[in-house]
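Just one protein chain is left out here, and the rest sit where they should.
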Amino acid sequence: MTGFLGRRLLAVVPLLLIVTAIVFSLILLLPGDAAIALVGMDNASEETIAAIRTRFGLDQPLYVQYGRWLGRALHGDLGVSIRTNEPVLGAILDRLPITLGLAIAATAVGVVIGVPLAVIAAHRGGLVDTLARGTASLGVAMPNFWLGGLLVMVVALELRWLPATGYVGFTDDPVDALRHFALPTITLGASAIAEVTRQLRSGLLDTLATDYIRTARAKGLGEQAVVSRHALRNALIPLVTIAALTVNRIIGATVVVESIFALPGLGRLNLESVLNRDFPTLQGSVLVMALIVIAINLVSDVAYGVVDPRIRYR
Amino acid sequence: MVSSTRASGTAEALRRFARQRGAVVAEAFLLALAVAAVLAPHIMPANPLAQDLGAILSKPSAAHPLGTDDLGRDVLARIVYGARLSLAASLMAVGIAALLGVPFGLLAGYAGGWIDDAVMRVNDALQTIPALVLAMAIAATLGPGLFNVMVAVGVIFAPRFARLVRGQALAVREEAFVESARAVGATHSRIVWRHVFPNLLSPILVQVSISIAFALLAETSLSFLGVGIRPPEASWGADVGRGYRFMRRAPWLVFMPGMAVLLTTLAFNFVGDGVRTALDPRQRYARGRDLA
Partner (left out) sequence: MIKRILAASLVAVLLAAVTATAQAPTPRRGGTLRVALRAEASTLDPHRGASGTDHMWLYPIYDTLVRFDPSMNPQPGLAESWEAPDPKTLVFTVRKGVKFHDGTPFDAQAVKYNLTRAQDKKNAVNTELTAIEAIEVVDPSKVRLKLKRPDASLILSFADRAGMMVSPAAAEKLGEQFGRNPVGAGEYKFVKWTPGDSVRVERFTEYWDKSKAYLDAILLRSMPDGDTRLNALRSGQVDFVMEIPQQDFDALKAERGLTTYNRISLAYWRMFLNMSKTPLDKKPVREAIAHAIDRPAILKTIAFGLGELYSSPFPAAHPAHNAAVKPYPHDLAKAKAKLAEAGLPNGFTFDMVVEAAPEHVRRAEALQAQLAQAGIKVDLKPVELVKGVNMMFRAKEVMAANFRWTGRPDPDQTLRGMFHSTGFYNTGQYKVPKFEELLDQAVSTYKPDERRKLYAQIGQIIQDEALDPGGLFFAAALEASSTSVQGYQPNLLGKPIFRGVWLTK
């Protein structure tokens, strides 16, 4: 088992290197001059700009910049934001809990509602199945920004049950924090539910059609037992994968949702750094997001390996 | 084996497609939308760019069936014209994705060895960065404009095509007949053309039809975020983004274009499912990462 884990971990390293290289080379294409971003709109002399350029090492060739950045990153130093002069890692860590919390909450919603829905749909078939399939299709097709807007319009503006935007820390006021988190979680959770339902349902149906299930039925086991004991257990294996996939997709979607609900999370930081040409922050935040995705994939692979021994010997 | 029965295979596939009501209805909707988009100047009396600063944010009325936006422009006209942009963007984005992904996948699968390793690692890395984040970074880097958004979205979908094609190419490479073909002097490209490609067509088609829906969502999300806007042209995502601030006064600005995105994506999804079933009935309940 440790060998398996070790091998998976080792495989992560080159992946990470390539991810960082991709992110770094992207910045190459940025036409804006980041040094000017620091000085602001007021007229600055060429000397001031040159001084800032040197200070941030923007005048070095790209591979030197990359090497330096990588070296520092390994020590946990992701540089300093060009806009705020604050350490990038600090800014990211401040916002990470919000995004992670949101992603996990939404995935939890997806699993908690999606699994029973998929089971019922696969089990009963007929109208329930069609409804579940329809809802799932709708959920997958629904744009986040539309659902979010709808929820804000109806729940926050008309009914005034929940606040429309903003963030309140859990330590400050847990109840109010939950209220502010409700709508964003529902928005993201909707697509999570749809994903989970769709994937799990098809997985279940597939398994239900296989031979050994037919054998189980032939043995005389009730339909309930067939579904819950055999089909579900086998379909749960891909659920780990599905959950991992869902979290990955949601992490990307937080950019839109955090924007709509004014949550100061990692997704929003990402968007701002893109719009502000703040490339140290952009590199840092994309790296951290990729790290999260890799970590989740690793966990799901390991879990997969635990559940299904066949995988371990690959 | 596929090549000899290809002609009848197509007819059979079409028949299977036609048997699915959902897919057919969706296809009809999309065709109607495409026709409306193309013929927009002739069927829409209102000009989506015509501003009426005296009548901003007005409710749906006889003159403006879906109301006006924050500059007094007709919302219905903007939705119909917006279809052009969104449909074109998603189709072309998927085209770019295929154009980028297929050659690399072929290269990786067929050449094997370190090339395969290298290409697949880059592929994995591209898929590790959350899609919207990568697309946003690329689009913002390249600057505003429809083409840049399409490239950005194309890049994030290319890995799926690459992986798909690689699998196929790998499978073919293992076949014994390749050895014998090489022995009699067939060039690599001939082998690729005659043996790899035919098997690729239907999986690629399936992947295309699945990807279009997500490409549309990606493009509208980017426009919503303000990346890639090219005012004053009508664009569904950008119109929702702009309408957000006026949600209290004019909720239809967010609701209507968003609805258009929803319906079109749904339609693409249904068509995609239909294509998948039609071309590969055994794969009816497909799952797994590749076809997501």
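The first chain written gets the first letter, and so on, giving A and B; residue counts start at 1 in each chain.
One rule holds in what follows: a contact is a pair of C-beta atoms (placed from the backbone, for glycine too) under 8 Å apart; a residue touches a chain by one contact, two chains touch by 3 or more.
This one's a predicted model, so the numbers in the text were calculated from it and none came from an experiment.
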| item | value |
| --- | --- |
| Touching the absent chain when the full complex is considered, from B:G241, B:G258 or B:G272 | B:G241 |
| Of B:P60, B:P144, B:G167 or B:P198, the residue in touch with the unshown chain | B:P144 |
| Contacting the left-out chain in the complete assembly, out of B:L71, B:L205 or B:M259 | B:L71 |
| Residue numbers in subunit A that touch the chain omitted from display | 31-33, 36-37, 39-45, 47-48, 51, 83-86, 90-91, 94-95, 163-167, 262, 264, 275-277 |
| Positions on subunit B contacted by the hidden chain, ascending | 49-51, 53-54, 56, 70-72, 140, 143-144, 226, 229-232, 241-242, 244-246, 248-249 |
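Definition applied: only the chains that are shown with their structure count from here on.
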| item | value |
| --- | --- |
| Mean-CA-position distance for subunit B and subunit A (Å) | 22 |
| For the subunit A and subunit B complex, residues of the former touching the latter | 14-15, 18-19, 22-23, 26-27, 29-31, 137-138, 140-146, 149-150, 152-153, 157, 199, 202-203, 205-206, 238, 241, 245, 248-249, 251-253, 255-256, 259-260, 267, 270-271, 274-275, 282, 286, 289-290, 293-294, 297 |
| Residues of subunit B touching subunit A in the complex | 121-122, 124-126, 128-134, 136-138, 140-143, 213, 217, 220-221, 224-227, 237, 240-241, 244, 247-248, 251, 254-255, 258-259, 261-262, 265-266, 268-270, 285-289, 292 |
